[in-house]
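Note that one protein chain is taken out, while the other chains of the complex remain in position.
Then we have chain A:
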Amino acid sequence: MDIAYFFKILPHFISALPITLIVIFFSQLFGLLLSIAVTYIQIKSIKVLTPLAHLYISFVRSTPILLQLLLIYYGLPVLLSLFGININFWSKTAFSIVTLVLHNGGFLSEVLRPAYLAVEQGQHEAADSLGFTSFQKLRRIIIPQLLPIALPGLGNGLIYLIHDTSILFVIGVVDVMGVASNLVSSSYGTDQIEVYLAVAFVYWAVTYLSDKGVKRLEKITERYHLENGLKS
């Protein structure tokens, strides 16, 4: 174990960190939006779309993320070219984000849907009986009650997402893991321990910070003294 080497390569990872963070940020943001749409489709039992949503969630949850990445990277351009859409100029990062958005959207909808269903029907009826529109009801009553239930699951989803970025080097994205892979191959297979240990520290730090953020959000939403076992 070469401590000096460990500290020497650490800056390499720090400089690749923005790519990883960008991927995480957009995948989480659009993944969450997608999961909201999928949840909405399922809750409203929209014809045609609901069975498609089930199919999508089942596929995303049942196949490895690495496989999904390869399918998107190699398959999506072919699929879209059938419709005359050319995405060959897309960067590898873009393909990565698309994969993680699709993956995340399926997983998070399985967090949001039960959380939505956990809010008592009576809360809906009370708002309905007073003449709230669906949107007013969601914003003022349902979402504030759903959030504390969903947040731990969403937080776990974020951790998984961060870890899932570690496979993107397979298609050649030079993020933190990509740098590690390059370092290992350029040093003819030596110093692996130092390299991977450094990567582990970077992931640890990112996950730790994001987890702290989620925990803080949980604290904020806990103040509702909910009856259903979530009393602060």
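In the analysis below, a contact is a pair of C-beta atoms (placed from the backbone, for glycine too) under 8 Å apart; a residue touches a chain by one contact, two chains touch by 3 or more; residues count from 1.
Definition applied: contacts and distances are computed from a predicted model.
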Which name from "SRPBCC domain-containing protein", "Amino acid ABC transporter ATP-binding protein", "Probable glycine dehydrogenase (decarboxylating) subunit 2" or "Lactate utilization protein" does UniProt give the chain that's left off? "Amino acid ABC transporter ATP-binding protein"
The one residue from A:P77, A:P114 or A:P144 touching the chain left out of view is A:P144
I'm checking contacts with the chain that's been left out. Which of A:S15, A:Q136 or A:T190 qualifies? A:Q136
Residues on chain A that touch the omitted chain in the whole complex? 120, 122-123, 125-133, 136, 140-141, 144-145, 224-227, 231
